[in-house]
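Okay, so here's the structure we're looking at.
All protein chains but one are shown at their positions in the complex.
This part shows chain A:
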Amino acid sequence: MRKLFLSSLLISTLIGVLITIQACQPNVSIETAQYAVNGQKLYTTHCQNCHGAKGEGLGQLYPPLTDSIFLNKHRSQLACIVKNGMKGSIEVSGKKFDNEMPGIPQLNNVEIAYILTYVTTTFGNSTTTYTQEEVAKNIASCD
């Protein structure tokens, strides 16, 4: 009887854990989830002051990072924007932004990959890792 109770407890715990994992990370691999977790720490340090804890931006000063269409369309430029900053006018979520963004040149490729995985999977609708290789390839062709 006791054995039965214990084993059913174990099974239900396992199911519970599985459901929790599933609920937290829908459709992403363990690797992507790890990149995103590392990226969140870097995001808090380097990006959150302006872009906000939920990527909500601030008025027309700093654009939100929640516009999936923008993120997908400009995916190959994101690494350069993080590293070198950005000038000029852009349209995000239907609003115009023209403040200059400072770059963070001291970040290395893997750190940029962490940040962009976090941003594109948490605020955007991406389900894949923004890999180091992708960062390296895009950095090589920054304008």
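Here, a residue touches a chain if its C-beta (ideal position, glycine included) is under 8 Å from a C-beta of that chain, and two chains touch if they have at least 3 such contacts; residues count from 1.
Definition applied: contacts and distances are computed from a predicted model.
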From the list "Cobalt transport protein CbiM", "Electron transfer flavoprotein subunit alpha/FixB family protein", "Protein SCO1/2" or "Cell shape-determining protein MreC", give the UniProt name belonging to the chain omitted from this structure. "Protein SCO1/2"
Check each of A:S29, A:S76 or A:N99 against the chain that is not shown and name the one that touches it. A:N99
Going by the touch rule given at the top, which residues of chain A touch the chain that is not shown? 48-50, 52, 58-62, 99-100, 102
